[in-house]
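All protein chains but one are shown in place.
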Amino acid sequence: MSGVSQDTAVRTSAVTRTFIYVVLLLFALFYLLPFFVMLVNSLKPLSEITGGNMMALPQEWTIAPWLSAWSTAQIGVEPTGLKPYFMNSILMVVPAVAISTVFGALNGYVLTKWRFRGDSILFGLMLFSCFIPFQIVLIPMAMVLGKIGLAGSVSGLVLVHVVYGIGFTTLYFRNYYASFPTELVRAAMIDGAGFFRIFWRIMLPVSGPIAVVSVIWQFTNIWNDFLFGASFGGQSQPMTVALNNLVQSSTGVKEYNVHFAGAILAALPTLFVYIVAGRYFVRGLMAGSVKG
Amino acid sequence: MAHSAQQVDIRTRLQDLIPKLVLSPSIAAILVFVYGFIAFTIFLSFTDSKMLPSYDLVGFENYAKLWNLSAWWTAVANLAIFASLYIVICTAIGLTLAILLDQKIRGEGMLRPIYLYPMALSFIVTGTAWKWFLDPGIGLENTMHLWGWESFEFGWIKDRNMAIYTIVIAAVWQTSGFVMAMFLAGLRGIDNEILKAAQIDGASNWQLYRRIVIPMLRPAFMSAFVILSHLAVKSYDLVVALTGGGPGRATELPATFMYSYTFTRNSMGIGASSAVIMLMTIAAIMTPYLYAELREKK
Partner (left out) sequence: MRGFCGKKMSVVLALMASTTMAQAEDVEVLHWWTSGGEAAALGVLKDNLASQGIGWVDMPVSGGGGEAAMTTLRARVTAGNAPTAVQMLGFDIQDWAAEGALGNLDAVAAAEGWDAVVPGALQAFSKYDGHWIAAPVNVHSTNWVWANKSILDGLGIAQPKTWDEFVAAMTAVKDSGKVALAHGGQAWQDATVFDGVVLSVGGTDFYKAAFVDLDPAALGGEQMVEAFRRMEILRSFADDNFSGRDWNLASAMVINGEAAFQIMGDWAKGEFLNAGKVPGQDFLCFRVPGSEGTVSFNSDQFAMFNVASEGAKAAQATMAADIMSPAFQSAFNVVKGSVPARTDVPNDAFDACGKQGMADLAAASAAGKLVGSMAHGHANRAAVKNAIYDVVTAAFNGEYDAAKAANELVSAVEAAK
C-alpha cells in the first residue's frame, strides 16, 4: 500500500500538453452530452421539445417539470410524484449497503488472516456468484421469499441485495487485506488478542479507502436496481420502479420534460455519492482490487 | 493443572472456530441463493415449464429447440461482436485517459468525476436521452443539419447491420470512465524510481510506457477484463432502453433473449436452457482467471 504519487517521471512538451488537454476535454464533452440533453430538456415546456431541437437551450425556462416530477406527477393511481418513493429507496439501500459491507470486511479478514484448508475454493465460489445473471434467480428467489415470509417487504429486498452483493464486497476487502502485513496480526495474536479484537483494533482503522469503494459500488448497484425492486418490492417500491412507472406510460401522452426531470432526481443520490466520495474511489481501487 | 490445560485447549479450539463461524452465513447464503438456484435452473432447462415451473422432464428438447431458433444464433453472434468491441474499446479509452490524466493535469479533480459519473446512472435514467441522441430525426444528425452540416449522416440505430454498434457506444460511455479509474489507480501505484532509472538509460516516453508501465499494469488489465466481460454478458437494460432488441431483432443479446423467453413468451424451459448456456460461457471465462488468481495467493 504505497501512498498516492502525483509525481510523474514523464516529461512532456508544451505542444503535447495542449494536445492532451484537447483530448481530455473532448472526452469530457462526450461523457457530459447525455446529461446535458436531459438537463436542458427538463427545463423546457413540452411544446418546445416536440417541436424543436433537442440540443437547443430553452427559449422559455421553466422548473414546472421538476416540481411535477417530484410531487404531483401521476404514479399509479396516486398523483404523488417521486417523493414518497425516495424514502423507500433509502430504507432499502442503507441497511443493504451496510450489512453487505460488514460481511465483506469480515469475510475478507478471515480469508486473508485466518486462512484454513479449502478457503480458496470457498472464495472462488463466492466470486463466481458475482457473475450470475439476475434474471435466472427471480422465480426461485420468489419461492424462497414466499416460504420465509419476506415476500413484498423491505427486509426481503435487503436480503436479496445483501446476498448478491457479498461476492463483490468480499472480493474488494480480501484483495485489500491481502497486502496488509500479516506479521502485525501474528504479533497481536501472540499478545493474546482475539479474532474480533484484532479486527476492531488493527484491520478496521486502515479499511477506510476500501470501505469507500465497497459502499460506492453497492450503493450504485442497489439504488439502480429495477428487476428485484419491481418483483419483490411489494408496497415499498423503490425509486427506480416509480421512475419507470413515470416514464413508461403504455398508451398515454409522454411528458418528456417531466421524465427527464424525474430521471435526474432519481439519479441525484448516486451522483452525489460519486462526486463526494469520488476522490477516495481511485485511492481505494488503487489499494485494493487492481493490485490483484 | 490438567483442568486449566483443558480450558486453554477449548479456548484455542474456539478461536479456531470463530473465523469459520464468521464466514459460514455468507457461504450458506451463497450455496442456497446462488448454487441452489443455478441447480434449479439447470433442472428447469430439462422440463417442459411454460408460464410457471413444471416438473415434467423432457430431456434435451429445450436445448434442441434453442439451437434451432435463428434469434438465438443472432443473440450469440451479437454477443461476440458486442463483447469483443466493448472490452477492447473500453480498455483502450480507459488506459488512454488514465495515462493522459496522469500527466499532472490541472483540473484533474474536475475531470475525474465527469469521466466516472455515467457508471452511477442506470439506463432507466439515461436510456431516453441516448435514444434521442442517436435518433437521426431528432438527435445528432438533425442537430448537425440545423448547424449547417447538411451532408452529415448518423443513422446507425435505424440500420439493422449497424444498430449493435450504437449499443457498443452507449456501453462504452457508461463504463470506460470506471476502467479509467482502475488504470489510474494502477499507474499511481507504480514506483517512480523505476521510471526515472529507465529515463536515465535514455528511454523515450513511448518506450517507457510500452516496455515498463503497461506490463506493470497487468493486474489492472486482469480486473478490467473480468469486470467488463461480466458486464457484457449481463447487458440487458441497455438494449431494452436503446433499441428494444430492434430494428427487427437485430440487437438481441443472450440476456434479453433469456428474459423474453422466460417471462414474456411463456417458454420458461427454453429460457432456462439459454441461461444454462450463458452460465457455462461465464464459467469458461472465469475459471482460468479464478485459478490464476487463487494460485498466486498461495
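Chains: A and B, in written order; residue numbering restarts at 1 for each.
By definition in this document, a contact is a pair of C-beta atoms (placed from the backbone, for glycine too) under 8 Å apart; a residue touches a chain by one contact, two chains touch by 3 or more.
Keep in mind it's a predicted model, so treat the numbers as computed, not measured.
> Specify the residue from the set A:107, A:175 or A:245 that touches the hidden chain.
Within the whole complex, the residue contacting the unshown chain is A:245.
> Just checking the interface: what residues of chain B touch the absent partner chain?
Those residues of chain B that touch the unshown chain are 50-53, 65, 68-69, 71, 131, 135-137, 155, 157-158, 160, 240, 243-244, 246-249, 260, 263-267.
> Which chain A residues touch the hidden chain?
Those residues of chain A that touch the unshown chain are 50-51, 73-79, 138-139, 141-143, 145-147, 151-152, 230-232, 234-235, 237, 241, 244-255.
One rule holds in what follows: only the chains that are shown with their structure count from here on.
> Take the average of all CA coordinates in chain A, do the same for chain B, and state the distance between these two points in whole angstrom.
Chain A and chain B have C-alpha centres separated by 15 Å.
> Could you list, by residue number, the parts of chain B that touch chain A in their complex?
Residues of chain B touching chain A: 15, 18-20, 22-23, 25-27, 29-38, 40-41, 52-53, 93, 96-97, 100-105, 109, 111-122, 124-126, 128-130, 132-133, 138-139, 142-143, 146, 173, 177, 181-186, 188-189, 191-192, 195-196, 199, 205, 208-209, 218-220, 222-223, 230, 233-234, 236-237, 255, 258-259, 262-263, 268, 272, 275, 278-279, 282-283, 286, 290, 293-294, 296-298.
> Quick one: which bits of chain A touch chain B in the complex? Just the residue numbers, please.
Residues of chain A touching chain B: 2, 4-12, 17, 20-21, 23-24, 27-28, 30-35, 37-38, 53-55, 103, 106-107, 110-111, 114, 116, 120, 122-137, 139-141, 144, 162-164, 166-167, 170, 178, 194-196, 220, 224, 226, 240, 243-244, 247, 256, 259-260, 263-264, 266-267, 270-271, 273-275, 278-279, 281-283, 285-287, 289-292.
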